[in-house]
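For this view, one protein chain was removed and the others were kept in their places.
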Amino acid sequence: MIIILKPSATKKEAKEIIGQIESLGLKPLFMPGTERTVLGAIGDERVIASLHLESHPLVERITPILTPYKLVSRELHPKNSVVKIGSVPVGGKRFIVIAGPCAVENREQMLSTAQAVKESGAHCLRGGAYKPRSSPYSFQGLGVKGLHILNDATEKTGLPAVTEVVEAGDVATVARWAAAFQVGARNMQNFRLLTKLGQSRKPVILKRGMAASVEDLLLAAEYIMSEGNQNVILCERGIRTFETATRNTLDLNSIPYIKQHSHLPVIVDPSHGTGVRDYVAPMAKAAVACGADGILIEVHIDPKTALSDGHQSLNPEQFTVLMKELRPFVEAAGRKL
Amino acid sequence: MIIILKPSATKKEAKEIIGQIESLGLKPLFMPGTERTVLGAIGDERVIASLHLESHPLVERITPILTPYKLVSRELHPKNSVVKIGSVPVGGKRFIVIAGPCAVENREQMLSTAQAVKESGAHCLRGGAYKPRSSPYSFQGLGVKGLHILNDATEKTGLPAVTEVVEAGDVATVARWAAAFQVGARNMQNFRLLTKLGQSRKPVILKRGMAASVEDLLLAAEYIMSEGNQNVILCERGIRTFETATRNTLDLNSIPYIKQHSHLPVIVDPSHGTGVRDYVAPMAKAAVACGADGILIEVHIDPKTALSDGHQSLNPEQFTVLMKELRPFVEAAGRKL
Amino acid sequence: MIIILKPSATKKEAKEIIGQIESLGLKPLFMPGTERTVLGAIGDERVIASLHLESHPLVERITPILTPYKLVSRELHPKNSVVKIGSVPVGGKRFIVIAGPCAVENREQMLSTAQAVKESGAHCLRGGAYKPRSSPYSFQGLGVKGLHILNDATEKTGLPAVTEVVEAGDVATVARWAAAFQVGARNMQNFRLLTKLGQSRKPVILKRGMAASVEDLLLAAEYIMSEGNQNVILCERGIRTFETATRNTLDLNSIPYIKQHSHLPVIVDPSHGTGVRDYVAPMAKAAVACGADGILIEVHIDPKTALSDGHQSLNPEQFTVLMKELRPFVEAAGRKL
Partner (left out) sequence: MIIILKPSATKKEAKEIIGQIESLGLKPLFMPGTERTVLGAIGDERVIASLHLESHPLVERITPILTPYKLVSRELHPKNSVVKIGSVPVGGKRFIVIAGPCAVENREQMLSTAQAVKESGAHCLRGGAYKPRSSPYSFQGLGVKGLHILNDATEKTGLPAVTEVVEAGDVATVARWAAAFQVGARNMQNFRLLTKLGQSRKPVILKRGMAASVEDLLLAAEYIMSEGNQNVILCERGIRTFETATRNTLDLNSIPYIKQHSHLPVIVDPSHGTGVRDYVAPMAKAAVACGADGILIEVHIDPKTALSDGHQSLNPEQFTVLMKELRPFVEAAGRKL
């Protein structure tokens, strides 16, 4: 950790801080300069953090040397992790497609959509039973009944299902009926929920929050892993910027960044990332091209009647076309679909 | 609601949509143009929303005429609401100062800080028992023990206390020990929590999320009010932008916007809004000047040793100076401190 | 144009505005509602704009029906435009690679880089003679001398060159030595410069501004085209957001958006869009995959000694690898390299 002192800090005050660093068993460094004195502390930065030097009135700025996360980092775990959703491995040679409706609306809608995406080659299902919605007057999901329908869809198609969990208290119920948890963007920093999911062993698809930096996303994953659950899949789904032409700004730069800094698999959600049906296919291809391990796609048997997100859902025919068009890009990336 | 059709929509297709609008008992409007056909639907927009016209393949864009919220809106409730924290009215003539540490760290720290802010004229206490932190390796708060200490501080000083609640399951416990709930930025769209708080009658200070527009904040308040709890206080605490010179970008524009669109009281948190101790006082004064009803200020008996947010906490002397300097601005605003 | 009146507007006042609309020869529409009156005006929105109704005290909000641009729009020009840089067509079947150093630093550096990128298969050269830099103490480019060197590089390799122009007064000089102008992000709304470039017939690569929405970019292109120059190539190079892990946030969503709304070719600059050498190749592939017509890549013969942008420049070996890896993605997109 590099500690830059204010110009007004005296040598005596610098020595005091050095003393504090030494008292923690760390190696201090003293670098007096013409305009600023700079201190260093070599050792575990999480230990140094306990000094709260950023609150010190004579400290101008602090620069960490190490990343604040550990278990998600590629430094200690250089090989790619593969996380299994049911029997489907995410993060390996196969590019994974998870498809289905935004929300489970009824048995007929879920089962027919599941059947359709299976026929086109999807590997897993998606479908929300608990829907966080900006307005209290919007459709909020079917709850447990939705989970049962989702489970039926898995039994009928053999595709494992991913579904959103919005509260720590629901973790056990969701775990019973689904193959993987999804944490939505609004809950990426719901730390109670993350902690609870860390105590499970089921895989967690962790979506990036709308105002979350990639580092925040990696730290949120660290919450889950630090409780013991190593089965985390990260998901880029767009961030909030000044651009309103699309629902969100899909930050694909995050894919090579995550691949460089973490061993965890990462997938992309071009449905939320664009919010526009016509842009889902091009951005799905871009996701393959920049190194993502899979995609999460909203498909609805009849988007025009969807209770949520219809404008960004593909119908089964469009999804079939997407799967066909995706293949050469997946092969160009040296993977298989 | 204004519905702009794509150029490819035929007259027949427009008529079909008009039929759907009529079938809901609403009044449709048909405006054929040279390049686009525009439709209108007059009536309750929440009813029209059930048509999900935004998902219709022939609809280019939809423009709502009415706001999506109702209970928080000033239109139906033109007079300012006053919400009481204990016996302290927020939203009336008095400008309210809520002060205290970021987190309750121990009895001595909380009680001495409480005593100090009381002496300088604060009206309410703040102090976190449950702390949502970006890193799993940071201090997470004392939990129930922190609530007990906070309650002791109230008993000793007579100042009602505000504290953060992070999960629906904690609402009853927090309600027992504190005078008001605080919902943090990361939980502004934790709809389960909002719904639960709506079933309480204790006041809720609802902080704006880092990626939340003011409209999102008003919709989140609508969640609480639609469950029956009218005691909502909004709080501007800064949003996330490209500017990194300060921790957040304090969006004071939101204050006159909220005052114009809602009857709810609104306060400002310049501690999180700037993240820099030296900028807290100027921005507190700016908050008074642009029409806020109060401020939320972090004060720590010894910021240098604070377990969180020390860099943005005032010490008791600085807080005393702030209170003194604030007074003429409060009077300029025609209010009292 | 849809005009939503404030609730306080009377019928008489609405009629007055209708009179103004009619006086311009446009067809007005009157839609009284229960909570708001809505007016419409059918006809050329650029004519209606002259009424400045957005300034009217009784107008709450205005929603345009048509796009504010015309010449760049695909509606009036459904087929893709192909713009030629020298003899190289951009926007056709071939995916175009423009490569070279950030800045022309000296003859040796420029010529050897040009030779290297040619050998690896680049179609055009890039190299800045006038460099806009955030700090007055940074290298500002060689000016006219740089243009001469660039021209020599073209003569030696046969590759046409693109170079930045920063001021209307330099347009004639740059036109003499380069095959295409580049307008940098900081100048995207330098309307004097755009107007001057509109009077040339040389192609213009117009880069998106850091705070510019895609609509702003299209409007800036309209400035050039409305002066008569149809040879505009748009360029996505990243926008400024809260994310600091990368230099900019490359907004690839803009590619399908532009393709849908405009007939102009669009290329991507992954060097500035990421600011990190290791992410250039993955994002170049993503650009192909989502439909871009080409890329702009910074290559330096020895990035470690580059006077600017060395951290995001590829060396010739890395560029050769990129070209090789790009090919299967270009073919997957049904194009050729």
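Going by the order they are written in, the chains are A, B and C; count residues from 1 in each one.
Quick note on the criterion: contacts are C-beta pairs under 8 Å (C-beta built on N, C-alpha and C of every residue); 3 or more make two chains touch, one makes a residue touch a chain.
Note that the structure is predicted; figures quoted are calculated from it, not measured.
Across C:Glu75, C:Asp152 or C:Glu167, the single residue that touches the chain missing here is C:Glu167. Checked against the full complex, the one of C:Ser138, C:Gln199 or C:Gln260 touching the unshown chain is C:Ser138.
Among C:Lys202, C:His311 or C:Arg327, only C:His311 touches the chain that is left out of the view. Residues touching the missing chain, restricted to subunit B, are 211, 213-215, 239, 241-246, 249-257, 260, 273-274, 276, 278-279, 282-283, 285-291, 328-329, 331-333 (touch as defined at the top).
Panel shows subunit A; residues 2, 4, 7, 29, 31, 33-36, 38, 40, 42-43, 63, 65-66, 75, 240-242, 244 of it touch the chain omitted from the view.
Listed by residue number, the positions of subunit C touching the unshown chain are 46, 49, 52, 54-57, 68-69, 132-138, 140, 166-169, 186-187, 189-192, 195, 209-211, 216, 219-220, 222-223, 226, 239-240, 303-307, 309-311, 313.
We adopt the following convention: only the chains that are shown with their structure count from here on.
Farthest from subunit C in terms of Cα centroid separation is B. In this view the innermost chain, defined by its CA centroid being closest to the centroid of all protein CA atoms, is A.
Mean C-alpha positions place subunit A and subunit B at a centre distance of 26 Å. One simple way to say how far apart two chains are is to compare their mean CA positions; for subunit B and subunit C this gives 39 Å. Looking at subunit C, residues 241-242, 244 sit in touch with two or more other chains.
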